[in-house]
Structure formats: C-alpha cells, structure tokens
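What follows is a set of notes on a single structure, which appears directly below.
What you see is part of a larger complex, with each chain still in position.
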C-alpha cells in the first residue's frame, strides 16, 4: 500500500540490500548516474560489453537512450534481453525521443524488443511516443495544454508498463490508477541528467521492491523532496546539483520527517 | 555595433529564443557542455548518429575535436556537412591539435571539409595550425613570446573564419579587425573543459545573432565576467567550477551591471 511510511521503507531497504544495478549509460550522464546510485546506497555497474551481460549478478537494469546510435540501440536491446532472461525489472528512459524521426523509430523498436517494466520520461517524450506531436525542442520540453495524468495513463496502456512522467507535476500510472506528486524544483530543468537520475533511482528501488508502482512513486517522490531541500542550500543550478547529490543519501530520513504531498486516483475510462 | 548593451542583448536574445544547439561532444566534457548550454538558456542536443543529423531542427553546430579517433573525425565531418546543408553557423574547437602530428593532420582535413564559421582555440593550438610550433604540451599551452592579436588575425585570414583565441588575454578577429578582451580568471586553466564551454557558448549565441564577431565576443566576454564573479565565491578550482556554472545563467545581468573591458582595433597590414 502506498503511504509515506511504505515509501520511506523502500529507501531503507535499498540501503540495507545494496542491490547491484546494471546501467547502460549514455555519453553525457554516465558519471551522474554512478554517483547518484552510490549516494542512495545502490551498487552501480556500468557495463557495455554484451559478453558479460548474462554473467552480471544484477537485480535491475537501467537503459538510457541518450546519445543514441545504431550500435548503441543494438547494445541496449542486448542488455534488455539479458535482463529478461534473468526476469529483472527494466527501466527505460527514451531520452529526447521526439527530437528526430530516426530517434523515435529507434525507440519504438527498442520498446517492442525490451518490453520495459517502467518507462520514465517527460511530457514531450511521452507525446512523441503517443504520436501526438511533431518534433520536440531538444530533449526537454513542456506542453501546458496536455493533462499529464491522461498522457501517463494512455502511455501505460499502450505499452503495457508503469509510466513515470516527470515535469512540473509528476504522474505515475499503471494504466488504471494514477498518483500525482508535487515535489521538485525548477532548477531540475536547468541541469542535465535530472531525468536520467530519476530513472536510475527507479531501477534501484525496483531491484528491492516487487511493487513496481510503489518503487516508481518512491523514487520520484524521494528525488523531488531531495531537490526541495537542496534548493535551500544553493545559489544556482550548479550548487543546487551538488546539494542534490548530498541529499540523495538522506532521502529515507527526509520522507520520515517531511510532509509528503501526493494525490492518488483511478483513471476514468477513456 | 559592438557595445556593452549589444553584448548584453545577445545574452537576452539567447534566453528568449532558446535555440536548439547540436553538439558533437568528446568523452571528457560532454556533461559540462550540456550543463553550460542549459544554464545560459539554450537547448542542447548531443547527437552522434549521422542518420539523424539532417533531421535535427538545430540552429547551430558545435564540434569538439577532443578524444579524436579516425571514426570520430569522420563523424565530426558528417555533422559539419549536415550543418552546411542547413546553412548554420559551425563552431570548431581543435582540442589539443598540437599534441601529435596525427591530430594536426586530422584537424586540417576537418577544417577543409567543414569550413567552420568560427574557430575557438588557445595559443598553442593556434600556433600548431599556423605551423609555428612543433609539438605542444598536452592540450593547454602558453607561449608568451607570440602576440595573440597577430596570431588570431593570421589564423582568421588563413582559414577564412572568425577566430576566438582565448588565454590570459582573449582576442577575437575576423582577419581585418581585432577585439581584445581582458576578463577571466587563472582557475580557468586548472579545470578541464573551460575552452570547450566557451566554444559551446559561441555556438549558442551564433544561433541567435547573425553578426559572428559580435556573437564570439559576447560569448568570450560573458564567460570571462562570469569567471571573475565565480572566483569571488570559490576556494579552489572545483568550487570555482560550481560557482562558474551558477553564474552562467546571469551573464546578461552581469554585463548590464559591470564594467566590460575591451579594446577594438584594425589589424595592420602584415
């Protein structure tokens, strides 16, 4: 059941179990994801050689589509198949999927192959995967006229997975229920990798919690609350980033001691 | 015309227009360039798959030659040709071009193919491209006995582009006129990526301003002034780097409120 204490429990379990999380990183945020996973108590391994994928004793897989190439898409698919064979949760981040037609087609092929457990994306990326927009503006976008709750629900039903849709408002949906979270800070949109980091945290929690909705909500809520505290210690986006990583190790305590704000409802039939 | 207010206007325009800037990054500074471009209000996209180059709706191209390989040089050339076809400004950073004979020959071939709008480099790299030195000392060098104004002018005429030559003294030249800037801080030479970041900022401003000299001067001046303010908040090169990224979002206001220091003259016939 989704309560503040069940969310805090996820974060405590993560530190106790220290699961090995296999990340196939992109060129831009590899360092950030390694530091984020270490900070929250997971054991990251950045492995990009298919020969060792089946040998890794990992408990979750995190796939970032950033800086895609034809070869990298193949690599992501191979990592996904190895995780399927181990019956592991797979979190996919379709970074900038709306930027080009090529990228979108590559993402759709990857989703079909990998069948991710969780998709973590922003509104522009979600709309691209729903064919509701043309070409997005780089890798980060905002579209105020779409209701993120509807978008998340449609996406979850279309691709048969849990969706973590992050932005000014965060929504998690499994296609039937949605949970809306209202934590975070505007500086998250002024640093690279914020989305990828949430994606990796979802992977870390999904490694220790069977309830995929709970793992996704816990990751997004905890990250957003860490961002709020970090912003109080920062002068701009770069000092915010440092403070954010400092806070990542204390998320369980943050949730214990703070007011977690969320709404939880069922999707209307649509 | 080049005045403090025209320089500040460049930075204001950048934030208003939020241009998509295509960066072909190197392995070392990809994260830095993404964060720098986000901080100043541009929309970076790190794309390295030739299949999507022509599809990107970018307004400028930034090419970093760092960590070159035969394959990467080919990729940089392909990105350059895609930008030429779109008639976009291209900024090239020939990182460490003096380090080896191989690297220099690769850079010369790339320049011939890409015909960059702007070359951003340091004095050692400039001398290598003018055949005036043997092998440089790594990727960063200083040669006190050369006049950077003459070097920048020669380079601009040789390669038919605007040159942004950065170091203790910064010089921008189009081969006929030069502008000398005296902002910055010594810690810039103790962090990696400072040169690449300026290169990316030139690309961002060239995306919104047709006057290439003005865009280049504005980027170098703004970055140097941000560095001066950042140094006042720092204890060493790493905290300086954090403070520098914090300041990047406020460059327009910095220029509005500070004393911009530069000299502007014509090159003597030489």
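Per-chain residue numbering starts at 1, and chain names A and B are given in the order in which the chains are listed.
The rule is simple: contacts are C-beta pairs under 8 Å (C-beta built on N, C-alpha and C of every residue); 3 or more make two chains touch, one makes a residue touch a chain.
On a predicted model such as this, the values are computed, not experimentally measured, just so you know.
Chemist: Of the identical chains, 2 are shown. What's the total across the complete complex as given in this file?
Modeler: Identical chains making up the full complex: 3 copies.
Following the convention adopted for this analysis, only the chains that are shown with their structure count from here on.
Chemist: Once the Cα atoms of subunit A and subunit B are superposed, what angle does the rotation have, between 0 and 180 degrees and to the nearest 5?
Modeler: Resulting rotation angle: about 120 degrees.
Chemist: If you average the Cα atoms of subunit A and of subunit B to get two centres, how far apart are those centres in Å?
Modeler: 33
Chemist: Which subunit A residues qualify as touching subunit B in the complex?
Modeler: Residues 26-29, 31-32, 66-70, 96, 99-103, 135, 137-140, 189-193, 234-239, 241-242.
Chemist: Would you mind writing out the residues of subunit B in touch with subunit A in their complex?
Modeler: 18, 20, 25, 27, 30-31, 34-35, 38-39, 43-49, 51-52, 55-57, 233, 241-247, 249-250
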